[in-house]
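As you look at this complex, bear in mind that one protein chain is not there, while each of the others sits in place.
Our next item is chain A:
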Amino acid sequence: MRRGGSWFNVTAITLGFAFLYLPIVLLVVYSFNASKLVTVWGGFSTKWYVSLLSNQGLLDAAWVTIRVALLSATLATVLGTLAAIALVRFGRFPGGTLFSGMVYAPLVMPEVITGLAMLLLFVAIGFARGFWTLTLAHITFSMCFVAVVVQSRLVTFDRSLEEAALDLGCPPFRTFFTITLPLILPAVVAGWMLAFTLSLDDLVISSFTTGPGATTLPMKIYSQVRLGVTPEINAICTILIAIVATGVIIASIVTKRREVERQRAERLAIQGV
């Protein structure tokens, strides 16, 4: 049966990945286009990258974006990890259904609704809009993504190690930091990276919740895209893609290496016995 379907599988994968990657590859290729016309190839050039460096508005926006992303990803990781522990370990508590509902809803909630709702909250309590409202909004939606990533790791977690530590008199707080956290760390790091990229990429929620002086890179890109496609936007998009791709690839190599090491340690342990 498998052999009969294999040409089909190869075709499906090839076409599927061509569809996923071709537009991104073209975008990257045309960022090195010497011609101002985005669709006419005028030879290889890196001049658009050079001209980015003198675009002060874009650099300011990049700086705001990175600060918001670092701060919101870190806090979202702490809150999201706590939420995941609450969901997996303390399954049933008063209001637990409401809690899990609030964790899962932002994953699919249309961004226009979340953005509008948060803006109206900030206006209602008289919070001046800007860097901090942007950060609070980003923490709130990305902590839910962190919670789901960490949760999936906690579900498959071997609790006997924790129980052993507790039985030997290790206080819960210390047990968490010496046993639990190191074991779920790959998921926590993946959660942080996801929160970071979500914050880096967000346009809609940011547009609603930001204020004067806190324009992010996606907002800047969006306002330029509306005016038309330019090689400069291709260049800035290429840089963002490169940052995300490098991060994801490094993370997956590190995880894979750790996995191989763990398996070897396990084999040695079994042989030792």
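Operating definition for what follows: a contact is a pair of C-beta atoms (placed from the backbone, for glycine too) under 8 Å apart; a residue touches a chain by one contact, two chains touch by 3 or more; residues count from 1.
The working rule: contacts and distances are computed from a predicted model.
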| item | value |
| --- | --- |
| Among "Circularly permuted ATP-grasp type 2 domain-containing protein", "Molybdopterin synthase sulfur carrier subunit", "ABC transporter permease subunit" or "Acetoin utilization protein AcuC", the UniProt name of the subunit that does not appear here | "ABC transporter permease subunit" |
| Those residues of chain A which, in the complete complex, touch the missing chain | 1-2, 4-6, 8-13, 16-17, 19-21, 23-24, 26-27, 30, 38-39, 79-80, 82-83, 85-90, 93, 95, 99-114, 116-118, 120-121, 123-124, 136-137, 139-140, 143, 147-148, 151-152, 155, 159, 162-163, 166-167, 171-173, 194, 197, 200-201, 203-204, 207-208, 218, 221-222, 225-226, 229, 233-234, 237, 240-241, 244-245, 248-249, 252, 256 |
